[in-house]
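Here the complex is missing one protein chain, while the rest keep their positions.
For reference, chains read A, B and C in written order, and residue numbers begin at 1 within each chain.
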Amino acid sequence: MKTTFDTHSLEVNPSGAGYIAVVDGKNVRVQVLRADAKTGMMELSIDGRRVVAHVSADKAKRWVTMNGQTVMLTKTSGAKRGVRHDHAGGLIAPMPGQVRSVAVKVGDLVKKGQTLLTMEAMKMEIRIQALKDGAVTALHVQQGQTVEREQILIEVEE
Amino acid sequence: MKTTFDTHSLEVNPSGAGYIAVVDGKNVRVQVLRADAKTGMMELSIDGRRVVAHVSADKAKRWVTMNGQTVMLTKTSGAKRGVRHDHAGGLIAPMPGQVRSVAVKVGDLVKKGQTLLTMEAMKMEIRIQALKDGAVTALHVQQGQTVEREQILIEVEE
Amino acid sequence: MFSKILIANRGEIAIRIIRACRELGIKTVAVYSSADQNALHVQLADESVLLGDAAPRESYLNAEKIIAAAKQTGAQAIHPGYGFLSENADFARAVESAALVFIGPSAASIRAMGDKAESKIMMKAAGVPTVPGFEGLQSEDEFRKAANEIGYPVLVKAAAGGGGKGMRVVNEESELSDALEAARREGLNSFGSDVLLIEKYLDKAHHIEFQVFGDKYGNLIHLFERECSVQRRHQKIIEETPSVLLTPQLREEMGKAAVAAAKAVNYYNAGTIEFIFDPKISAFYFLEMNTRLQVEHPITELVAGIDLVQWQIRVAAGERFPFAQDDFTQRGHAIECRLYAEDPSTGFLPSTGVLLQYLEAAGPNIRVDSGFSTGSEVTHFYDPLLAKLIVHAEDRASAIRKMRTALSDFVAHGVVTNIDFLQEVLKHESFAKGEVSTRWVEENFGAWGAAGVSTDAMIAASLADVVFAGATLQSAVSNETDPFNPWNQTHNFRL
Partner (left out) sequence: MFSKILIANRGEIAIRIIRACRELGIKTVAVYSSADQNALHVQLADESVLLGDAAPRESYLNAEKIIAAAKQTGAQAIHPGYGFLSENADFARAVESAALVFIGPSAASIRAMGDKAESKIMMKAAGVPTVPGFEGLQSEDEFRKAANEIGYPVLVKAAAGGGGKGMRVVNEESELSDALEAARREGLNSFGSDVLLIEKYLDKAHHIEFQVFGDKYGNLIHLFERECSVQRRHQKIIEETPSVLLTPQLREEMGKAAVAAAKAVNYYNAGTIEFIFDPKISAFYFLEMNTRLQVEHPITELVAGIDLVQWQIRVAAGERFPFAQDDFTQRGHAIECRLYAEDPSTGFLPSTGVLLQYLEAAGPNIRVDSGFSTGSEVTHFYDPLLAKLIVHAEDRASAIRKMRTALSDFVAHGVVTNIDFLQEVLKHESFAKGEVSTRWVEENFGAWGAAGVSTDAMIAASLADVVFAGATLQSAVSNETDPFNPWNQTHNFRL
């Protein structure tokens, strides 16, 4: 079974009472010593080392805690699929929240660094600023509107 | 749906968004306000009173904790079915444990109150004594043997 | 004593107060917004009242609805917790006008301390040292002159503000105009007032606060300090007591100043005097008073040996404080870490989502004050505080070790948390030395990134799909079996 997480791939196949993981062309012997679905806990033997992990899944996302450190992995089809931070000229919401004010309208010319709109969430005020000089070609939100993380707010074209 | 717990019966039927429980001929309105299978927790409204219960099940047994008090109920077919404490002339183990010593053999005449065998479990020594005068007709265990709760150990007939 | 109390708050502090009430034999009423109908504080209370929509002004900030809920349920007193209406003098007055008891100080004390400018003037009069600065300025020009006189960097802040809102550091004159505008806007939005004050910004300053406590009969004591200098965005993330910076003599001086400050406003119930402390010259200045229970009150409870929330209720019910200053000593060392749903690698942006898995640390002298469990949702409507992890040990080194062990036992999946970041702070040499000042986090962790993905983690993630396949199947099956079955969301696997 081949799995790709973000840009890394590995293959895990059953082998005897355990598994063989193929990582960077090397074979690693893995055994499941214990597992508890209630807590997502797995006690593994990886190459003879005892490793305790907690794993959770939400659709393609996998959260893994090991040795007190947590990482979030995303299962992909294998093709590189970045997050949408660089979506054409669109500026996205870095967090969920509410649009506090909109300083521009469609057609306005804006300068790099100019504040286009402000958001507020919990105790933070966030300014959405132009990444480059250009013109506002689309405005997808209005004042008071609730937005999701990574929602496109406004688009600026050079 | 009619259920009998030990010697008590009650009927619970769906009714609108909740249930009607029939207890001792009286109708009681019940609603499930919240339930969490992970903890066996149910928040109920019984006749308008808010009641929080934790319930677990093991075969016919139901454990219920309410207001910090726990009871164990046994679902029965409705016919009274006692536990086996009064099994004919047989003496049963009151707890799981190990037979420490056997003081009699089959055919021995014994007096009421005489110690027939001793058990030990955890930090307790328990003497199994004759409930009546009689003769030992069967001995089902030997020294060192592990026994389960309610297992018949020895039989005495008048 | 009261027989029923309404708790006008949510999350961990509502639960903390419910527990205190239960131990005192008092029934509790929870209030909640539509976003919180499955929240733990609602489940734990004896009864609960829906206030309205998720937006705070429709629910936890809506004084009228809260007072109506108290009257409707027969509660005799309202505990405001912290945040929301806890420092709103109008609310405190409205509660008393409705013949209910406000569990906190008098409305007059709140009002007096609520205005940062007015309170500063009062403190000067009471002989409490304050930060060099000016109050009562209006025009940008006046602020510019004041800033030049004080010398940059300066701090402009909303007079009605608190909790890091409506506050801006100004490093040079060119930034002043924007800073004034931002602070005014935040002040207006958050506190309904755009009045600002300006004062010297102390660069390597420490934030050291003193807990004070008084009954309604004029008995007022302090319960020692809390060092709260580990901050990001002007908000605390790690607090501890005692502070390594204070000598016994300095502690006594500051404690006396704290009591004098509280006495100046006839204070009763729990409150906190915040000081700015300059370790270079061992000078301290009154910053503000928080006229309520503080988020970080547990470390004081552990080191001073007192249940502050129970005493808040007892004092509100008219009990006399049976203790005197000399009855209290500091024992051991306590640290609190605030576990936030936020991403330290993106400037501590809040993170929202459903908690797929939530396992708290446990063990002797480890306390977790939390409002979440597996399946809870972290929404953007409220503060992203997941839990307060508090430890108590014989000395500071042991407390740090205990905290690091406890942090490594905590599992929270579904939102990005600051747990790994807190570990980095705790193992930093500067923290070990107690040299951390309020700007230390931004100066040292600006480019902080989470740990990379290890091969082990990928192997574990791959195998989880195999090993826990049954769980996902269950979830799929059971969703269709019973419409009265609201608990499937608690599974840690969601596909």
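Keep this in mind: a contact is a pair of C-beta atoms (placed from the backbone, for glycine too) under 8 Å apart; a residue touches a chain by one contact, two chains touch by 3 or more.
What you see is a predicted model; the values in this text were computed from it and never measured.
Q: Any idea which chains on screen the missing one touches?
A: Those shown chains that the absent chain touches are A, B, C.
Q: Touch as defined at the start, partner being the missing chain; which of C:Asp369, C:Asp383 or C:Asp420 qualifies?
A: From the options C:Asp369, C:Asp383 or C:Asp420, the contact with the absent chain belongs to C:Asp369.
Q: May I ask you to list the residues on chain B that touch the chain which is not drawn?
A: Residue positions of chain B that touch the missing chain: 1, 3, 5-6, 8, 10, 12, 19, 21, 23-24, 28, 30, 32, 35, 37-40, 42, 44, 46, 51, 53-59, 62-73, 94-98, 100, 120-125, 146, 149.
Q: Against the chain that's been left off, what residues of chain C make contact? List them.
A: 16, 19, 22-25, 298, 301, 305-307, 310, 331-332, 362-365, 367-369, 393-394, 398, 401-402, 405, 466-471, 473-474, 477-478, 481-482, 484-485, 488
Q: Tell me where the left-out chain touches chain A, residue by residue.
A: Touching the missing chain: residues 32, 34-38, 43, 50, 52.
One rule holds in what follows: only the chains that are shown with their structure count from here on.
Q: Classify the chain contact graph as line, ring, star, complete or other.
A: line
Q: Whole-Å distance, chain A centre to chain C centre, using C-alpha means?
A: Taking the average C-alpha coordinate of chain A and of chain C, the gap between them is 29 Å.
Q: What is the distance in Å between the mean C-alpha positions of chain B and chain C?
A: Measuring from centre to centre gives 50 Å for this pair.
Q: Going by the contact rule already set, what residues in chain C reach two or more other chains?
A: Residue numbers touching two or more other chains: none in chain C.
Q: Could you pull out the residues of chain A that touch at least 2 other chains?
A: 38
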